[in-house]
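Pasting a structure below so you can have a look.
Of the protein chains in this complex, all but one are displayed in their positions.
Each chain carries a letter (A and B) given by its place in the written order, and its residues are counted from 1.
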Amino acid sequence: MKKFLIVTIITFFIFTSCAKKENEITVIYFAGLPMGQLMKEMIPEFTQETGIKVNFLETPYDGVRTKELTSVKQNQGAYDVMYVDDIWMYEYAKEGIIIPLDQYVEQDSAEVDFDDFVEKVRIAEAIIDDTIWLMPQRADAQCLFYRTDLFEDEENRSEFLNKYGYELKPPDTWIEFRDIAEFFTRDLDDDGKTDLYGTTLTLKRPHFAFEFFAMRYWAFTNQQFLDENQSPIFNSPKGQEALEFLIGLKKYAPLGVSNWQHDESITAFASGITAMCPQWFAFYPVFNDPNTSNIVDNFSVTLVPGMNNDDKLVRAPSIGGGSFGIPVDSKLKDEAWEFIKYMTSKDFMKRAAMRGAIVTRKSSYSDPEVLEKHPIYSIHLKSLEISWYRPRLVKYAELQEEIGLAVSRAFVGEMTSEEALSIAEKNSIEIIR
Amino acid sequence: MRLKSGRGIALFILCAWMIFTIFPFFWALLTSLKPPVQAAEIPPKLVFKPDFSNYVAVLFGGKGGFYTIVQEGFFKFFLNSFSVASLTTLLTLLLGTMSSYYLSRTKIGGEKFNLWILSFRMMPPIAVIIPFYIMLSFIGLVDSIFSLVLIYTIFNLPLSIWFISAYIDSIPESYEQMALIDGHSRWGVFWRIIVPMAKPAILISGLLVFIFSWNEFLFALILTGFKSKTLPVLATGFITQRGIIWGQLTATAIIITIPIFLLTLFTQKYLIKGLSLGIKN
Partner (left out) sequence: MRQAKNFNIFLLPTILFFTLFTVFPFLYGIGLSFTDFSLRSEKSLSFIGISNYSKLLSDQLFQIAFKNTIIVVFIATALEVILGFILASILYNYIGKLKKQIQTLLILPMAMAPVAIALMWKYMFNTTYGVINYLIGLIGIQSVDWLGSSKWALISVIIVDVWQWTPFIFIIILAGFESIPHQIIEMGMVDGASRFQLSRLFILPHLRAFIIVALLLRMIDALKLFDKVYVLTGGGPGSATETLSLLGYRLGFQFFETGLAAAESIILLVFIVSLTYFVMRMIRQVIKKVSA
């Protein structure tokens, strides 16, 4: 009896430490993305064409980086293709997690046509110092959604002109944005409760707080968070001004924004309770779908507002997206490359664009069929072209945490902007050292 | 011995608390029965036509839309949770009862021993998880249900030993003495006398261990990958970057709770008896 047990247990062990099948690559990807949906549909085609089987693992965003890093650092060799958020690119490259892809790109240069990727996308999501580390697949940029019905309403227009002295239109500067937000925060049915708010804010710790602060910070200061020596420079007078500005918007936003993630702000705008919504373009389909939106025919998109810096209007939408990389310890690198090529090809991009996903190739954005179906893409392309990328350093996660914490603290009044940013600055110096 | 005075207030408090306790379940159930898009409606609807599409989506997968992500393989994860919980329970009870027998009969213990047991419970998971993780990847056990079984057993052994040994203390030694004199081995005595008599304590410990393993989150989050994912981790998979898919999430939560609820229902009477005996000692 005992011997039988031992044998069974050992067999079990062998079973679970599954040997990887021949010619099967393991791909880790973010869960819940429309593009993931398309990829799953196209994988059978891919396998048929190339004979490579794919183990497609959709993972919740929060766990992906942890899993990718541990897989490589602990020599687990679990993945052959990794999906990399652009903010991790620098870390992955410098810490030897992924391999450079220059050789692959060169060998297949005609097919890949690397220059077809939008330039800013290349800089933000693929290249560090002339080396290609990743192949960009998704590129999102922040933009401003707004309610056309509210903006075009005659009564609103005349009232606004009277009050503020200029025409009501989608704001070019953050100051105009604030005026409009103030204007639209109102109690519609006189019951003492505000029914309409000027704008949404999305400020949960840490990365929401950071990304939505960043778009204002960059516009106000026309600078990055760190200088060329990777020293923090965000605790400047203009930086504090940007934070103060953000805090000032609190009264024009619904209750609870300090804990909002994307889904709350999207729901708020889609259900019609806010006049504007600065958000990532990728959420456009939600607003356009009658099943999820009450404002389908009443909204539009424009570029994010900016600030006047030296007589130049600086708009600073953040860029964000995902790219494919090959981990150093993959044993099926060539096969991985085939997969990556396929899922970033012009054909794939066009299909994705037709579905309303946020692609990375110029050819997709200028394709007549795509433009006909989604004319609004031209705005997105423009946003991408003027976008800023977030700080590039190995310890990005820590920096994001510090600044996100500072923003959150100042926003709820736990401390002043100056104090919050000073603490973040002090900690950042420690971190980066 | 029912009291008469203060009955009114007592019942009021009880009712109020019961409403407070039941309401979240009620609300979760309601939400899971709404069509997916209605979950985040403002203001929340209280009356609507029940719709089982969330449950269908969770249990059987389904087509993905923008607001409905698909997490495939529910039954695989259900099996994972079940395997982990059962294996942990079996292992814990086996090792636990054996050790309890020894500790009870050799009279090691007393206050100090109880404290030692308690101290294991004090260990913050974070303290052991990192070295544990490194050890596991050494053996290559990371994305496997066995890693969870191991660590859950460790967490549950102390309390189980506490309960079971207390119970065994109350079993008179005379039966064993007679059997031993008759020539039976300790092992035989163990299986034929002790285990049947200690059943209540074993059952309760088993129940608590099973519930713990079924519901545990932190270790499962960190130690499982795709092959060994358990149900609680599955539930958090509905928190996407785009937003939280409340319909499916509440459906998952309800589905996860049902087995435990049934289990608790059936073992309730043992629960109280065993607790009282265990704690008296």
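By our rule, contacts are C-beta pairs under 8 Å (C-beta built on N, C-alpha and C of every residue); 3 or more make two chains touch, one makes a residue touch a chain.
Here the structure is a predicted model, which means the values were calculated and not measured.
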Given A:138, A:178, A:204 or A:333, the one touching the chain that is not displayed: A:204
Sole residue of B:33, B:58 or B:222 that reaches the chain not shown, by the stated touch rule: B:222
Residue among A:25, A:39, A:105 or A:257 that touches the chain left out of view: A:257
Touching residues (missing chain, whole complex) on subunit B: 1-3, 6-7, 10-11, 13-14, 17-18, 20-22, 24-25, 27-28, 31, 39-44, 95-96, 98-99, 101-103, 105-106, 118-132, 134-135, 150-151, 153-154, 157, 161, 180, 185-187, 190, 211, 214-215, 217-218, 222, 231-232, 235-236, 239, 244, 246, 249-250, 252-253, 256-257, 260-261, 263-265, 268, 271-273, 275-277, 279-280
Contact footprint on subunit A, counting only the chain that is left out: 65-66, 69-70, 73-74, 91, 95-96, 193, 203-206, 254-260, 264, 267-268, 271, 273, 395, 397-398, 401, 405, 408-409, 411-415, 423
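In this text, only the chains that are shown with their structure count from here on.
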Subunit A residues within the subunit B interface of the complex: 12-13, 16-18, 30-34, 37, 57-63, 66-67, 70, 74-76, 78, 261-264, 266-267, 271, 273, 282-283, 285-286, 289, 291-292
In the complex, subunit B residues that touch subunit A: 37, 40-42, 64, 66-67, 69, 71, 133-134, 137, 140-146, 221-222, 225-227, 236-237, 239-244
